[in-house]
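Every protein chain of the complex appears in place save one, which is left out.
As written, the chain order gives the labels A and B, with residue 1 at the start of each chain.
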Amino acid sequence: MDEYPLLVAERIGKHFGGLRALQGVSLSLGEKTITGLIGPNGAGKTTFFNVLTGIYKPDEGTVHFAGAPLPSGKPHRVAERGIARTFQNIRLFSQMTVLENVMVGRHLRTRAGLLGALFKTAGTLREEQAIRDRAFQLLEFVGIAAHATRVAATLSYGDQRRLEIARALATDPRLLALDEPAAGMNAMERKRLGGLLEQIRNMGTAVLLIEHDVRWVMGLCDRITVLDHGERIAEGTPREVQTDLRVIEAYLGTSRSVTA
Amino acid sequence: MATFFQQLVNGLTLGSIYALVALGYTMVYGIMELINFAHGDMVMVGALVTLSLTHVLAGLGVPLALALPLSLLGAMAVCMALGWLIERVAYRPLRRAPRLAPLITAIGLSMVIEQVAALLWGRGYLTFSLPVSRVWNLGGVVVTPIQTGVLGLSLLLMWGLLWLVRKTSLGRAMRATAQNPEVARLMGVDTDQVISMTFVLGSALAAVAGLMVVAYYGIGNYTMGFMLGLKAFTAAVLGGIGSLAGAMWGGLLLGVVEALGAGYIGDVTGGLFGSNYKDVFAFLVLIGVLIFHPQGLLGGRAGEKV
Partner (left out) sequence: MKGVSCRWLVLGGAALILLPFALELLLGNGWVRIVDFALLYVLLALGLNIVVGYAGLLDLGYVAFFAVGAYVYALLNSPQWGLHWPIWIALPAGALLAACFGVLLGAPTLKLRGDYLAIVTLGFGEIIRIFLNNLDSPINITNGPQGIELIDSLHFGSLSLGQMHHVLGLRIPAVVNVYYLFLVVVVLGMVFSHRLERSRIGRAWAAIREDEVAAASMGLNTRNLKLLAFAMGASFGGLSGGLFAGFQGFVSPESFTLQESVMILCMVVLGGMGHIAGVVLGAMLLAILPEALRAAGDWEQMVFGRIWVDPSNLRLLLFGMALVLMMLRRPGGLWPSNARRNELQGQ
């Protein structure tokens, strides 16, 4: 299955005014893999996610997903094609309940329309129940079902991150893109999260994840891409990346610490 | 052809008033991304205060050449105080609130200002006539001293504002706050004060615009700020909201478009529509700009950071 890649991003470029946030970045990943995207602060990782998920339009480059080009600048079309994401600075529907947040994620895969809502047709009621059941199932999967009726904003930080994952999973994605899902978690929570991500991969959803904790990523990912100053400086298995001189330099900042 | 030039002159006069008011919108928007709905009413307050003060001073026997500038200063003081107060009481507590909240307070404030003005000045039209009867006739195009005064004064003020923003430390603080309030704060800029000053400056310009409107049209009323505010906002969007130069060009352009439109719409549509549709132009321009070129003529802000 690894023969044809699920996602192929080629020579993505994006700049903000004079700032080159991404330059010729290519990345491809296969089904049933966990891929890490790492790099120092401001390297362009989040910007890459935003381009990938249609929030920004790239200035250069193309993205193919599951064999067809991905529309740029249309987040909802990207989600429809099967890429779901989370956000670095958590973006939940904070005043809705935990369960409702996940139910919103089911919107894409359900059909009930205006008339069904106004006249409460049998089909609509059935679908609504199915949405609810599936949402609850996902909450159980990520381990926060006990908080289903709470308002999302009242959850702890770690639970909010888990909720974002459940909400993304609700769209039945083929690729789950996570922007620093482990930020602010302790070692125990990280370990549990790692297990969860492996489970997701084994069920057939590819995972692309941004992370700063290099050791954790190395243990978890099948392949890793490293960005620095908007450019891809390395790509390979964790072992290959670990020994790459440019990566070591970027992380330790040798060249810069000498001049500074 | 004379009609054309006549409408051009009228349009430029009107446009320079729009530009002054548009500056107020654009400054506030540039710094805190808020549409200050009450700004149009500030023009009304400036106009009515000037009008009343002039009458009072004239009644005391003060010559007009002195009474008018004094009244204008009075009106500017009132507007500046009001602008400061509004920001302090109604907008500052809502900086972190959902976007809808400050918009709604702004509408509420606009109602309050108008109704208080109606209580103070009544609901009727107040007249204001400057004793200038001379006109210059340049080959069929009539130019009045009021028109030249309006144009000259607004150009002067715009130049002054640009200088202030580009060359003074207050201006630098304003630009820094507009770009990134958090960083500006870290660098020691008192952003609260900068925002206050922005409101105060905008209000002062509005007061001057108020004087110009009553001088030009000869009447004032408690509702006069509404339409003017709307058009000035259109001008700001047309020029590119957040851009000072944009507000000026947008104002002048809108004034000219409106004047020419009103002058020619009858001919163009074969009498189907008359000049009573002139207020529609501004909205059509607004909607057109927002659809086809939302960043305006000179604007260009990056999208939301995710």
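FYI, contacts are C-beta pairs under 8 Å (C-beta built on N, C-alpha and C of every residue); 3 or more make two chains touch, one makes a residue touch a chain.
Given the structure is predicted, the values throughout are model-derived calculations rather than measurements.
**Q** Which residue among A:27, A:84 or A:207 touches the omitted chain?
**A** Selected residue, touching the omitted chain: A:84.
**Q** Per the definition of touch given earlier, which of B:116, B:135, B:183 or B:268 contacts the omitted chain?
**A** B:116
**Q** Extract the touching residues of subunit B with respect to the undisplayed chain.
**A** 34-35, 90, 93-94, 97-105, 107-112, 114-116, 118-119, 123, 226, 230, 233-234, 237, 271-274, 276-277, 279-280, 282-283, 286-287, 290-291, 294, 304, 306
**Q** Spell out the interface residues on subunit A facing the chain that's missing from view.
**A** On the subunit A side, contact with the omitted chain comes from 53-55, 75-76, 78-80, 84-85, 87, 91-96, 100, 103-105, 107-108, 110, 112-114, 116-118, 120, 124, 127-128, 131, 151, 153-154, 167-168, 170-171.
Convention: only the chains that are shown with their structure count from here on.
**Q** List the centre-to-centre spacing of subunit A and subunit B in whole Å, with centres computed as mean CA coordinates.
**A** 47
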